[in-house]
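Rest of the complex left out; these chains stay put.
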Amino acid sequence: MSDTIEIKVRGYHLDVYGHVNNARYLEFLEEGRWALFDGKLDLTDWQTRGLSFFVVNININYRRPAALGQTLKIHSFLSRIGRSSGVIRQEVFIKASGELAADADITFVIADSSRGKALPLTGDLAREFEIFQPRK
Amino acid sequence: MSDTIEIKVRGYHLDVYGHVNNARYLEFLEEGRWALFDGKLDLTDWQTRGLSFFVVNININYRRPAALGQTLKIHSFLSRIGRSSGVIRQEVFIKASGELAADADITFVIADSSRGKALPLTGDLAREFEIFQPRK
């Protein structure tokens, strides 16, 4: 498990403005979440248990453009577990300057794969996510 | 100018869950905004005038998965012009059923390219956006 990943900005990440494209940030964030879960939460095992992890909302702020050759640090952690949904907070920093390039709240639910219904995030299910809380 | 575009879901739009990927939706939305601006707002001309259109926030709800072969209708319109930022509202419908697959608010600013500062959305600048409001 790694709650921080680094991605170097390449030519194919940019768009007409010469900055990392809005949609590409969502791939960077998804990469950050897969890295966060690596070795801790087995989504394949979840599928066999009939559970699906679904993102239901992404609220992302684009704060500062990221340019070719810059290295981005993406920090991800569980910021909130509610009764039926949770929130993963993700922050993208420009490594050299420490400036915030983007930050996002990713709201997810755990759904029963057969019926597609969100399950209550209580008991065992809630405990499985506690490991993703920021380390003090 | 077209405030509605159609996109047919293809194999390369999907991800491991067999649904349109979260990041891909942002490309669909960007396509919708380019179509909205087509012939009405010349971003190249804007660049020569020293103006840049920057998205500063995207708040997107993923409401219902979209699957292979479905046609999506993406409806885009200006929902709000404030003093320093505006909001484009975009809704993605599954054409056959009329169900909402996703909806998003895209907050933008118009920046002075040389200084990177957001300009007040008043006067002529505000008027250029009025054509994107929903037709009554």
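Which chain is which? They are A and B, in the order written, and residues in each are numbered from 1.
Here is the rule we use: contacts are C-beta pairs under 8 Å (C-beta built on N, C-alpha and C of every residue); 3 or more make two chains touch, one makes a residue touch a chain.
Because the structure is a prediction, the values reported are computed rather than measured.
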Subunit count for the whole complex, all chains sharing one sequence, 2 displayed = 4
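We adopt the following convention: only the chains that are shown with their structure count from here on.
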Message = Taking the mean of the CA coordinates per chain, how far is chain A from chain B in Å?
response = 23
Note = Seen from chain A, its contact residues with chain B in the complex are 17, 22-24, 26-27, 30, 52, 54-63
